[in-house]
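One protein chain is absent from this view; the other protein chains keep their places.
Each chain gets a letter, A and B, in the order it is written, and its residues are counted from 1.
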Amino acid sequence: MSEAPLLEVTDLTTHFHARAGVVKAVDGVSFALKRGEVMGLVGESGSGKSITGFSIIGLIDPPGRVEPGSSVKLEGRELTGLPPAELRKVRGKQISMVFQDPMMTLNPMLTIGTQIRLALEAHETVSGAEARRRAVAALAQVRIPDPEAKVDFYPHQFSGGMRQRVAIAIALLHRPKLIICDEPTTALDVSVQAEILAEMKELVAELGTALIWISHDLAVVAELADHVCVMRHGKIVEAGPTPDVLTHPQHPYTQALLDALPSRSEPGTLLAGGVGSDVAPPPRAVKQAPPAVADAVHYVRIEHVAKRFAQTPGIFRKLAQKAGLSKPPSAVQAVDDVTLVLKRGEALGLVGESGSGKSTLGRVAAGIYAPDSGSVRIDGAPVMSAGEPPHKVTTRVQTIFQDPFASLNPRMTVGDSIAEGPLAHELVERAQAKDYVRQWLAAVGLNPDFADRYPHQFSGGQRQRVAIARALAMQSDVVVCDEPVASLDVSIQAQIINLLIRLRQELDLTLIFISHDLSVVRHLCDRVAIMYRGKIVESGPAGEVYDHPQHDYTKRLLAAVPVLPGAVTT
Amino acid sequence: MLGHVAVRLAQALVVMLVMSVLVFVGVYAIGNPIDVLIGPDVSQELRLQTIAHYGLDRPLWEQYLTFLARVLHGDFGRSFVFGMPVMELILSRLPATLELTLAAVCGAALIGIPAGIYAGYRPDSFASKLIMTVSILGFSVPTFWIGLVLIMAFAVELQWLPAGGRGETVSIFGVEWSFLTLNGLSHLLLPALNLAFFKLALMTRLARAGTRETMLSDTVKFARAAGLSEWTVLRRHVLRLIAIPLVTVLGLEFGSTLAFAVVTETIFSWPGIGKLIIDSIQSLDRPVMVAYLMLVAFVFITINFLVDLAYVGLDPRLRKGGAR
Partner (left out) sequence: MSDASPAARFWAEFRESRTAVIALAVVVLMIGIALLAPLVAPQNPYDLANLSLSDARRPPGYVGEGGYTHWLGTDAQGRDLLSAILYGLRISLQMGLVAGALAFTLGVALGIGAAYAGGRREAFIMRVIDLQLAFPAILLALVLSALLGQGKLQLIAALAAAQYAYFARTAHGAASAERGKDYVEAVLSTPLPGWRVVWRHIFPNCLPPLIVVATVQVANAIALEATLSFLGVGLPVTEPSLGMLISNGFQYMLSGRYWISIYPGIALIILIVAINLVGDRIRDQVNPRLKR
């Protein structure tokens, strides 16, 4: 192996010079990449992995700067310090890049063909016909069906996966020696991710392109990379061949990352990383003493629920439709006649890909949306009133949302956010409210003194703890969790999962847990329901569904999940 | 597509109808028009006669229907002040205003958009800061005051340009135009500049804001990562991405420029409809007011309609079906 490396990064340092001080986003990173090699660059958010990618191709915007002393050599040629015009000749030609969100990268105003032509013209002179021919060939290469016609399409006419294929086609146009992919499948559904991973593997093997795959997902990297670098706080803490790093990690951080993954633990057990709290939640107010349960087996009943989203056309639109001049707007049947029954204390996982209607169903169950038909009852009592418009009449079901940055009112202290509902419903006296909030903060593993702080002063994981406290402070029996750990880093995700496991046991909570992540659901839930296009296609005890899926869709979904070497297979 | 146009047209018609009601009620129901028509010293008999003659004794809805029927025939009545048909009066003044407005809007767009794109592309350069300083002045300084300063500087002190009037005109199809003669152009320059100043600032700021945001977007980053030159990025990506808000504002601003012409025409004694409406408001010449407001409403609704169609041309997302 005496071959000179294709890319040699030495002591790469990228700092952001803000008024508040210098942020060392990338802090002395060194690695080398051979021709045709696939390297995984793994880390949690803020580890500097994306900035490393952008630093290599020289696309760091001020106030960021690649510091002197850094070196990026492509086939022995130093790239740092090149004048912009020279660097531009390298970009797209020798090193290209694919970004995370395919919805944002392509220009919605230009056809795919035009965008490919612009990328071609950046490095060669081509005639219109030649550009078109090459565009069609490029689309065909990334397995886009009917490329002759698709070349005239606009981005909005493609799905997310197809758009990402187009972006990959553009990145491959000039047969670059290296492609940097920055979380290219993170925004996609798991089945689409599986397709793109498989295609990417074939393409780089076929073209001999080297690849840097930046990701937070160890399992995805395991599928693809020969070589892995683990980043933390701007530094590479561990590097080595993929199987070695993932099965025999040397650095405690890598070990902790792996241990935090639910797929590597027995379902239902606490994950490594701790709960962060062993304080019991405050007792229920007398007024809200748990009522005698009438029917514990059919505790939550979601019956024949349907919800449809359609624009109501104005009077002219209606007339035009009648006259045949205009088509009726396409309505979306988000939830289509769904019936689900939960036992008291049960945790049901609601699994599906984007657009499956799982979040809508969750919001109907929580009384945020009124269903068009059907009903939701908790222990026999309806969640929504019968009036027009219907409104929520129970406090027994509460919700935890996905985005910790959006789920708290930024202009209220977290203490006020937690106390507001209980005060309004007289679950707690005003005089006791402060103590009540402190007890809840302690119960979710936060310092009780944080009650006076505002959401922006907390990290994502801490905010999610606050959101849990807010939901449970309503002394609810049923909690709808809508992807509560989806936007959290693995280690934080483990803590929140642990917290939910513990609180569920202590409070005898019934959970509806919505997620696209099969391993998290497997870990946390007794039962799963698989949702596809508004319908439940399969449901049953978690172990049974995972091991012996019946429905084709469930089988495909399970097969698409990337698996880590050494994961517990159940 | 055809359905879309039909729906928009129908909506435009209803809006026009609603406007006519509002304008009619607004102008005729407030105050007593009869006091303007005849002096206070005429006999009671003549007074009643006049009221009956103008149909002012009938219920308001009946008056409105009569009014509407006449308007549909293009008859807005006679001006109380000028004693001639309002339609004729307005049509004779309209070209002057249109000429002024078009010159102002085109000038503002041609200078403002490139300046704004530059300022958004290099927000920290000296030239950008200068552009933004001028634009905040243009945005803030009232039109009438700029007019005064222009007159004082170029007409009174330097005596380079005339302070008012239209100058020599050339007649094409019976309509007089100033911009075809040198003398007419010299008369047009100051008022057009005056009227354009605010629009210029607005266009600059809008183009700058759009460019700044777009330059930070993933689309531009991806284009740069593919090796596109900065010029191509600006011309092919940024310009296309900021075009829609610019066209919207350009359309809407044409209408508001028409309205602001009131001020400019007053200052520069430009014989357009703006000057006419101010005179009519001061003399409470209601038929002229009604006709003017209806005309502005009509121009507005037409422009909105055209802007709407322009969207479809500009934004492919409105043209073909959505995501599959």
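The working rule: contacts are C-beta pairs under 8 Å (C-beta built on N, C-alpha and C of every residue); 3 or more make two chains touch, one makes a residue touch a chain.
In this text the structure is predicted, and so the values were computed from the model without any measurement.
In the full assembly, the chain not pictured is in contact with A, B, by the touch criterion defined above. Within the full complex, the residue among B:110, B:136, B:172 or B:306 touching the omitted chain is B:136. Across the entire complex, the residue among A:93, A:470 or A:527 in touch with the chain not shown is A:470. Touch with the chain that is not drawn comes from one residue among A:105, A:215 or A:407, which is A:407. When the missing chain is restored to the complex, the residue among A:398, A:439, A:519 or A:554 that touches it is A:398.
By the touch criterion stated above, the residues of subunit A touching the omitted chain are 19, 61, 312, 314, 363, 366-368, 391-392, 395, 397-399, 401-403, 406-412, 417, 420-421, 424-425, 453-454, 456-457, 467, 470-471, 474. Residues of subunit B in contact with the chain left out of this view: 15, 18-19, 26-27, 30-31, 136-137, 139-145, 148-149, 151-152, 156, 163, 209, 212-213, 216, 252, 255-256, 258-260, 262-263, 266, 277-278, 281-282, 284, 289, 293, 296-297, 300-301, 304.
Basically, only the chains that are shown with their structure count from here on.
Between the Cα centres of subunit A and subunit B there is a gap of 49 Å. Per the touch definition, subunit B reaches subunit A in the complex via residues 2-4, 6-7, 10-11, 14, 216-219, 221-229, 232, 236-237, 240-241, 243, 314-317, 320-324.
By the touch rule above, subunit A contacts subunit B in their complex via residues 57, 59, 61, 88-93, 96-97, 99, 101, 104-111, 114, 118-119, 121-123, 154, 156-159, 167, 170-171, 173-174, 314, 316-317, 319-321, 323, 325-327.
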